[in-house]
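Left out: one protein chain. Kept in place: all the others.
What follows is chain A.
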Amino acid sequence: MSTVSLEAALLLAGVLFMLGLVGVLIRRNIIFMLISVEIMLNAAGLAFIVAGTRWVQPDGQVMFIFILTMAAAEVSVGLALILQIYHQLKTLNSDAANIMKG
């Protein structure tokens, strides 16, 4: 059992998640939006780890491993999409991609 209080750790996870959400909302560069989504996923994993530590169960860490796997798959597909958008539109501004033409 660790000595760190549950509230402080959950507060850190919430602050990091809100920072990621603000990053998604205020940035128009697609790569920055992807990075902010990564920050949000990381904060969610932090919350799982905190809960797993609180109840001394391995389930939280198992969930973190699943989130890690999902983040890796998501970032690879997202970066491939960013490459295609940059080749098609010659910009990384997400407002330019408001028409989904196949």
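Simple rule for what comes next: a contact is a pair of C-beta atoms (placed from the backbone, for glycine too) under 8 Å apart; a residue touches a chain by one contact, two chains touch by 3 or more; residues count from 1.
What we mean here is this: contacts and distances are computed from a predicted model.
Asker: Going by UniProt, what is the name of the one chain that was not included in the view, given "Acyl carrier protein", "Lactose ABC transporter permease", "NADH-quinone oxidoreductase subunit J" or "Hydrogenase nickel incorporation protein HypB"?
Answerer: "NADH-quinone oxidoreductase subunit J"
Asker: Can you list where chain A touches the absent chain?
Answerer: 1-5, 8-9, 12, 15-16, 19-20, 22-23, 26-27, 29, 31-32, 34-36, 38-39, 42, 46, 49-50, 52-53, 56-62, 64-66, 68-77, 79-84, 86-87, 92
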